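Worksheet for the structure shown next.
Not every chain is included here, but those present sit where they belong.
As written, the chains take the letters A and B, and residue 1 is the first residue of each chain.
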Amino acid sequence: MSLIDKNLIAAHNDRLLRHVNNDYAHLGEQLARRGIDIEAVRAKVAAFGVAIPSWGVGTGGTRFARFPGRGEPRNVFDKLEDCGVIQQLSRATPTVSLHIPWDTCSDWSELRQAAASHGLAFDAINSNTFSDQKGQAHSYKFGSLTHGDAATRAQAVAHNIECIEIGQKLGSKALTVWIGDGANFPGQQHFRRAFDRYLESAQQIYAALPGDWRMMLEHKICEPAFYATVIQDWGSSFMAASALGPKAQCLVDLGHHAPNVNIEMIVARLIAAGKLAGFHFNDSKYGDDDLDAGSVAPYRLFLVFNELVAAAHEGVSGFDPAYMLDQSHNVTDPIESLMTSAAQVQRTYAQALIVDRAALDAAQDANDALVATQCLKRGFDTDVTPILQRVRFDAGGAIDLVGAYRASGYRQRVAEARPAVAGGGGGIV
Amino acid sequence: MSLIDKNLIAAHNDRLLRHVNNDYAHLGEQLARRGIDIEAVRAKVAAFGVAIPSWGVGTGGTRFARFPGRGEPRNVFDKLEDCGVIQQLSRATPTVSLHIPWDTCSDWSELRQAAASHGLAFDAINSNTFSDQKGQAHSYKFGSLTHGDAATRAQAVAHNIECIEIGQKLGSKALTVWIGDGANFPGQQHFRRAFDRYLESAQQIYAALPGDWRMMLEHKICEPAFYATVIQDWGSSFMAASALGPKAQCLVDLGHHAPNVNIEMIVARLIAAGKLAGFHFNDSKYGDDDLDAGSVAPYRLFLVFNELVAAAHEGVSGFDPAYMLDQSHNVTDPIESLMTSAAQVQRTYAQALIVDRAALDAAQDANDALVATQCLKRGFDTDVTPILQRVRFDAGGAIDLVGAYRASGYRQRVAEARPAVAGGGGGIV
């Protein structure tokens, strides 16, 4: 069962294919001049995928307000349907990452089947101990894994272990742990004791990990805590992951850093230490803005991918990062944002792939900073659109993502099926 | 009618008064050695007041979650009661600032009477065009005063004019205009056109201002829009206030600036231009954290007050800023945070008052940077607690704010009267 009519996609592609082929051929010639085989690049791009977070297909909001869109998904099955559309058209998002308890359902095998019917599998599973659920025995207002009260910590640990169990039913291979624990006032929290409690709780979760699973620790400089967070940066994340063991690694969310921080450097450090779990892609100008990946600072994203491609190129042992989008779509149709963001990540990957690494190495060795940086820029300046279009076309996707999606009428269809949701103020009210 | 039993306050004060008097006398001696009359300082501090925002007495939250406290106010009358407690104990918060439509009620004169019965008057009134209300004809998802659609702008203008009308019924003398308008994507908004629309809308509101009112424009660098906001900094705010006319001035919220920005310099510029409307006090480490005033960077707050005291000292014409707290209390009892924050603002004012301005002027004239900065530090390092305690005691308030409040059992009392509120996820869900 296809969510979008295949004939519609085919018809849409037909009108564009001649130009795509023409552009692709010319780009192939250009790259050949530089000694690069476009087919090899295409194969790598075709093999690349980025996970969709289930919560990303709903309209996001801020603490001030949320303005819902039409056809908001009502439950995890609706979310999977929307993810299915993204994958059908983009052919770059083969997996979905769930958030528990937001995505709780009564029949996990039914869910797995639903996913499979849309061509989707399950990526890392995410626990939630940063908000309280109805009927919860202990509140996370003052922390979860690091709470001063042992029973609250135990509850948070148990929730994470439950997430692992759910993930096992779905075929996930990783648990992502992000906590909102921290402090809003100097003195509120004893920094060293809170970190010790974090380690103790995390060790209990770690102990419950299946042998082929990873535990991905996600750091964040601030928000929801605004004076201090417990896992505030990659240093604390690395310290914790080292203490836990080889299955624990550090997840990098591009928006979770202090201003000006050189993120690609952090990526390089984690790669060298065998501790890079993967990424939450998004973009930001001010903080954890959760804007669409590459929408504000595309070269920053490229410099991250440059580290990734270099690590693969050099065969760094154990290098195997997970990729996920993690964005808040407040003013766009989430499906459109997620499709174009996945394509942006693919674009960036392709640009990094066509960097001449031998020339780059030589320039670095010669301290030829200008030529070294131009090696990167030459990759970045190349318009790799034809590669992306061909990869999508070859896999049955849409050459023109937004055009085909809008033509399909999918949003209108689900808007009719799914009742309108009221907006409202955010957390400040 | 007193919200807190006067006898309880008196008994509480009794135990502390001897020490307060002793400390006050010694501080008086110390200040006398520096040529400062403690009584003059005390009189100025006693005359100082800072407004409480009605929304501040409810527990705040983030886009991730809100964890309500006990006895959350159910409506504007409950809020006034909480504000009354703050004023009764602190004697530093004689006015309340309302937010419409959050504080809408059916009988404004009843509200005014209720306020008066708690010893409260009304400060600036705040409009809200950053979230949608039920039944609203046009959504603010894509802007309000700057929206591309004329009908949406007209609705936002009408709402502001309605706020003025409500304010007139309550005795307010100012309208504060903060909008969430902006963009999440480069290109989403035409910067110049959006600003032109802002001016056009603001002029219509300005035209409806009573003769003795002010319109206070509040700038903010980001949030809820994360790529660009329309009134992003004091430069745009100043440009707009200049275009509107003399009744329009610029409001400075301490948390609305880019990292590292020298806020006291901005205050100085606005004072010089006759465009300083006043302040929203709070503190921050990362962004618009809305932490308690002076809780993270007390010297920054002092440097702002140094500009204010200097301007008053030098008799800058037209200098008359409005003071309000604007904080989000996520992990404390809002009443406790607001009382101690008001006291922190008083403390800072007192510290700035005891700066030796003649010595400071002389050091500045002599380019004696070290002595100049020590003049400020000497004020800041002085423990003015006895002055604050005496000012409160003299006015019938509590020497020990939190101690007396906790002893009063007020929170327990309202927790019984007001039903518990469910927490929940914030805007991201």
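Here is the rule we use: a contact is a pair of C-beta atoms (placed from the backbone, for glycine too) under 8 Å apart; a residue touches a chain by one contact, two chains touch by 3 or more.
Just so we're clear, the structure is a prediction, and the values are computed from it rather than from any experiment.
Of 4 total copies in the complete assembly of this structure file, 2 are presented in place.
Following the convention adopted for this analysis, only the chains that are shown with their structure count from here on.
Computed centre separation for the pair subunit A/subunit B is 39 angstrom, with centres defined by C-alpha atoms.
Across the interface of their complex, subunit A is touched by residues 55, 58, 60-67, 102, 130-132, 134, 139-142, 180, 184-186, 188, 221-224, 226-227, 259, 284-287, 289-292, 295-296, 328, 330-332, 422-429 of subunit B.
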